[in-house]
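A protein chain is absent from this complex, but the other protein chains hold their places.
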Amino acid sequence: MLEARSLSKRYGDTLALDRLDLTVAPGEVFCLLGPNGAGKTTTVNLFLNFVSPTSGQALVCGIDAEKEPQRARRALAYIPEMVTLYPALSGLENLGYFSTLADGVQRPQGELLRLLTQAGLDAARAAQKVGGYSKGMRQKVGIAIAMARGARALLLDEPTSGLDPRAANEFAASIDALRRQGVAVLMVTHDLFLARQCATRVGIMQRGRLVTVLDAATVDPAGLERVYLESSMEEGLTA
Amino acid sequence: MNAIVETLAAAPRPQHSAARTVAAKEWLELRRDPRGRLLAAFMALLMLVALVGGAVRYERGHLERDAAQDADRSLWNSQGEKDAHSAAHFGQWAFKPPSVLALADPGVDAYSGGAVWMEAHKRNEMQFRPARDSGVTARMGGLTLAFVLQAVLPLVIIVLGFNALSGERERGTLRQLLGQGVRPQALALGKGLALLRGLAWLLLPLAVLLTLSGALLAEPGQGAGAAQRALAWVGAHALYLAGFVALTLAVSALARSSRAALVTLLALWLLATFVAPRVMTEVARSTVALPSAQEFRERISAERAKTFGHDETHPAFAAYKAELLAQYKVQRVEDLPLNFRGLALRRDDETGYAIYDRLFDQLDAAITRQDRLRQAPGALLPLLAMQPLSMALAGTDTRHHRHFAQAAEAHRRVIQKLTSEDLIRNQRYGDTGYVSPATLWAKVPAFDYPPPSTAWALQGARGALAFLLGWVLLSTGLAALAVRRLRAV
Partner (left out) sequence: MSEIQTPRITGALRATLRCEWRILRADPAFWLVLALLVASVFYAVNAGSRHWQRQAQLVQAAQAEEARRLAVLRNNLTEVQAGRVVPASPFRDPRSALWVGMTHGATTVALAPAPLAVAAVGLSDLHPSTVRVSARTKDEFLFADEIRNPLHLLAGAVDLAFVLVFLLPLAVLALSYNLVSAEREQGTLALAACTGADLRRVFLGKLLVRAGLPLLVTLLAMGLALALAGVGPSWMLAGLFAATALYAAFWALLAAWVNSRGRDSAHNALALAASWIVLVLIVPAAVNLAADTLYPVPSRAEMVLAVRGATVDADRARDATLARYREEHPDAQPAQLTRGNPRERVARRIAVVDASAVRVQAVVDAHDAQLARRQALVDRLAFASPALLMQLAATDLAGSGGARYAAFYAQVDEFHTQWRAFFLGRARDERALTEADYAAIPSFSRFLAAGPAAATRSDGLAGVAPRLLGLAALALLAGLLAAHGLRRVERR
């Protein structure tokens, strides 16, 4: 599971994250919403220990990300907004590479293919060079990598930006499958529809603070949008 | 899904270290990269051309030298009846045999004389620098294996590796890799291993070809020595190039962008390969002065003025005469049991030897001081250390030429001894018509010059080897430090 305890990050004069308290339980999908500059990406970077917190703790399955970054990262799977792969290698080879790096285990071709098809990639494209993949296909490889590692926590950064509706739908299905396995999922997104579709809980961030946390089941998409915009206006920001 | 997870958990799997995984993937990418394949083919072609060109050049030089040495020997043997001292003045010529490994690195062979006249009374310097006749453009370098390995291969390493780490950062894959717990050291090590593997694919066949060429082209009995030198030569270059692999990774890790990495590496290559050798030459030249040829000759004349040579009015001549008369307890030189002229010549030779030894050693020491100074920054500017080491192993450095000159001088003394002895024993004092028999000349053994051993060569290049190892350590240390600071964002 993922836990942020009074997590703060200051860059010079700017307070990018202000005492964030957040818990994502196993089997829970938490969607983090908010305008650009609200602190969502900073939160992700803190869990990954790409930056160090000014105060507070970011815990991954009980491991402090600041004190033991390598252990924390190994318990975590991360799918960035742009899943970057090696264009000269095929989908299977990329998956093999990243998954072997994670745990040192070299998986046979059959298993790699199963992971890719499980993530929704067309089996015929799996052996082709990644240089020719669309964004959606690359993201499926990213999901397959996360699945292969069997991580207990998953971080996602704008996963559906640039995806067509069908790909976004397939993606939501994959997330649901992972949730049912007991993975704790923290998703940063602008996509209100996706948030409503996937999330267990939704959090809205403003200027480094988590201002609203809702149960996703309690709102419909329209309602969610209203709450989002109201939150923005309360803080004096225009949409 | 659950079934898959269970299968995953159940079966035992081999553990692969991250570095090994990275290395395997990098090697796969390198093999598929058309840029890499083109470069490899081009390098292989260059090396082959250089090897063949060097072999042709060696064989030609070797045959020419043997023919010349034999021709001179027959001239010496066919002098006929002649005054032994005139024959000593006629002397012999010693032509330096080219070292077999000169086919890989011709070193200073073109800039150092290849022949010396072994005549009476005088120790001459080596003459006939081939470079003088080769023209202006020959100074721009020849296509030799040394050039390819020392100047061109580091560039290939830079071209293939400049974006090793900076490219991953720019592409975004670095973030993913670090994000899933891969240690940056493992990543860098894997990339380094892949580059080294590529190098091995070029250097191992070269080592085999060079060793075979050396063993086949060498004189009978010297094949093993040539093979040793060849292997050591390729090994030393492997160290030099490994340092460049580490440097490339270090700069790639430290640079802000791939473009900055490339520009920095190219600038460093230019500095180390072009600018530093010439600037250090100027520094060495202005710090340690060498005498001019005229000054050297004048110094020799001044010293030799103390010896009597053919000058019978010289006080030392009279002194020697008196000494001999006292030694043999006679009153006139005619009564000496041995020929006075011969004895005087031998005495003159021996005083001369001491003078020449001292003055030539002084000159050689000054040149060595210049060379030591020039190679001092070798740990930072590796070509300054690699070049002397390469030439030492190839047998084409100044020290090898000096060794030959000393062997020739030793042979000159053998000639003088033989001719003086003949006069001492067989000429009667005052008999100006005495000529030595034609069979005397063949008694001088043929001038045989076996090349020195690899161990001897390395001994003279100890400093350069130490600096080269320093280079590898420094560049690897820099890489380790740079990689530790590697940031994904």
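What to note about this one:
Here the chain labels run A and B in written order, and each chain numbers its own residues starting at 1.
We adopt the following convention: contacts are C-beta pairs under 8 Å (C-beta built on N, C-alpha and C of every residue); 3 or more make two chains touch, one makes a residue touch a chain.
Please read all numbers here as calculations on a predicted model, not as lab measurements.
Contacts of the undrawn chain with the visible chains, over the full complex, involve B.
Considering the full assembly, B:Val279 is the residue among B:Leu48, B:Ala238 or B:Val279 that touches the omitted chain. Looking at B:Leu28, B:Leu48 or B:Ala115, the residue that reaches the missing chain in the full complex is B:Ala115.
Against the chain not shown here, subunit B presents residues 46, 49-50, 53, 56-57, 60-61, 64-65, 68, 71-72, 75, 78-80, 82, 90, 93, 95, 107-108, 110-113, 115, 117, 125, 127-144, 147, 151-152, 155, 159, 163, 258-259, 262-263, 266, 270, 274, 277-279, 281-282, 284-285, 290-296, 298, 310-313, 363, 367, 370-371, 374, 388, 397-398, 401, 432-433.
Following the convention adopted for this analysis, only the chains that are shown with their structure count from here on.
Averaged C-alpha coordinates put the centre of subunit A at 61 Å from the centre of subunit B. Listed in rising order, the residues of subunit B touching subunit A in the complex are 1-2, 4-5, 7-8, 13-18, 21-22, 25, 28-29, 32-33, 171-173, 175-183, 487-489. Per the touch definition, subunit A reaches subunit B in the complex via residues 45, 48, 50-51, 70-71, 73-74, 76-78, 80, 82-86, 88-89, 93, 97-98, 100-102, 104-107, 111, 114-115, 118, 145, 149-150, 177, 181.
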